[in-house]
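Omission of a single protein chain aside, the complex is shown with its protein chains in their original locations.
All chains are identified by letter, namely A, B and C, in their written order; residue positions are counted from 1 within each chain.
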């Protein structure tokens, strides 16, 4: 049976949020969605984009894969789920913003840094995570046991890689160059709740709010 | 610049939900995630799994792609985002439930039914949606203009297809057959808020709550 | 037998240029090469980088393939000649400049725009030229017979694509972001001898010399 927690959660949603936003859901069903923002986030259970950005229905078009990765534009192979979602968001929905959002403690990034053994003979995770290999090339060798600081920087370097990969899509490049769409990098610290946003000029990730009340040592920029 | 709506939403999250659940986030960062449920949902901006199931941090491992599709196990090509996420959830996180959740008014399903022209030369959406072709084969020919009823049934048939594709993964099959993991199908009606859940015995999708107060005509089971 | 034209040309080189630059060749053989510039040019017989830039031995590290293309960083398949050359130039030679140089009347670009039939069952040209498909997506549909103006713009859009693809190489990104290396786009007009160089701020290609004495109509910027 489907878990009770899902049924209970759904009833809570029905009685509370859906009851309050009912008209919005009805209108969105009738008119179709027209979100302005595409978020490429991680599958991780701690980093729901709708929760972190307190977003309502119709606001965020959300792709979630392991480690919030954008592959380069390449058409070998048959099924490209993330590239399909980007194509749909950019060409059909014409979103105005794309946010690649990394987060601390990402298991996919960690499995790459630790050179984990394949989980199955298909080695889907190993091949998927290999997309960030050129990002790791931009950092120093982490040694046997990657430090937490290294892990955070690898996460941000992977966001940079995904932003570069996005620009290999002709549709993305055309709309960015025409000023019709912007690309953003972000990073959520699960433990501290801090959100870093990439400065497009300096490529540094800086906190958007500086008075969250967390120890400064956990709140650095990169 | 990153949209103000995201910054404002984040501040609201920080002051409200994160403030209330801070300990949980801290603990989850320390101990790592151990969700019991994998949800495979659509990118659509109206169907956030965390919202619909009123789920807290750590509860749902969420893959989102266009039309909540699971491809069959196949290893040609290099990058398989959804298969990587399934492999990670099943083999590393050892989730106990997998929910494939379709929804009404899905643009990806519609583009397939209407045989839309490619959005770009890569035709990522076209190739991605071709995964549901065998699902369409289980239904009658929709004619030139597919009816809304046909669209709903195609959506559910696509969920069935994804459930069958899940069973092509050896790791999924092994854990399901050992009673360690269950597969579920679900369907969310955006306009009405109803949630249908697939009965594993009859393969019919039935409402989990029957007194939402929506017109019965919008609330049928399939 | 090897063509006489090559033997005659070699004798002319020996008696003239090699005689004059002998010391330089000897020194370069002893110390090894240390070019500061990587040029990615076309195989076309009319666009030798050493001729157009009047470059001496040791100055230009030159990759030449059909249509001066950089593929995205992707490691499926076994042999990546251009990616290998980029890796060598960037990581071993540490060049300071990379120039992607397109040219007018490119047969590879034309075969793509005209959707030419495969030349052999391997369809190497068709698959190679497919790298510029996302560049074509940034332009309007050329119709049945692409205009010369369209061809020129497709050529420049393909240079843009290659510049974006270069940024998917971690080593390129690291050195560019550190200010250690610059990427440039250029375009040579075979008939007029004009050279356009891409302005990194506006992404427009502008003539570097404006008094060549060619009709202005043949000398526009893009």
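Following the convention adopted for this analysis, contacts are C-beta pairs under 8 Å (C-beta built on N, C-alpha and C of every residue); 3 or more make two chains touch, one makes a residue touch a chain.
What you see is a predicted model; the values in this text were computed from it and never measured.
Give the labels of the shown chains that the missing chain contacts, considering the complete complex.
Within the full complex, the chain not displayed touches A, C.
Just the residue numbers, please: which parts of chain A touch the chain that's not shown?
Output for chain A: 74-76, 133-134, 136-137.
Can you list where chain C touches the absent chain?
Chain C touches the missing chain through residues 1-3, 5-7, 9-14, 16-18, 22, 25-26, 28-30, 32-33, 35-37, 43-46, 48-55, 57-66, 69, 71, 73-89, 91-92, 96-97, 99, 104-105, 107-108, 111, 119-122, 124-125, 127-131, 169-171, 182, 184, 186, 189-191, 193, 195, 197, 208-209, 212.
The rule is simple: only the chains that are shown with their structure count from here on.
Would you kindly state whether over half or under half of the residue numbers at the chain B/chain C interface are used by both copies, giving same or different?
Mostly different residues form this interface, as fewer than half of the numbers used are common to both chains.
Find the geometric centre of each of chain A and chain B from their Cα atoms only, then give the gap between the two centres in Å, rounded to an integer.
17
Just how far, in Å, is the C-alpha centre of chain C from the one of chain B?
Measuring from centre to centre gives 45 Å for this pair.
Check each residue of chain C and list the ones that touch at least two other chains.
74-76, 133-134, 136-137
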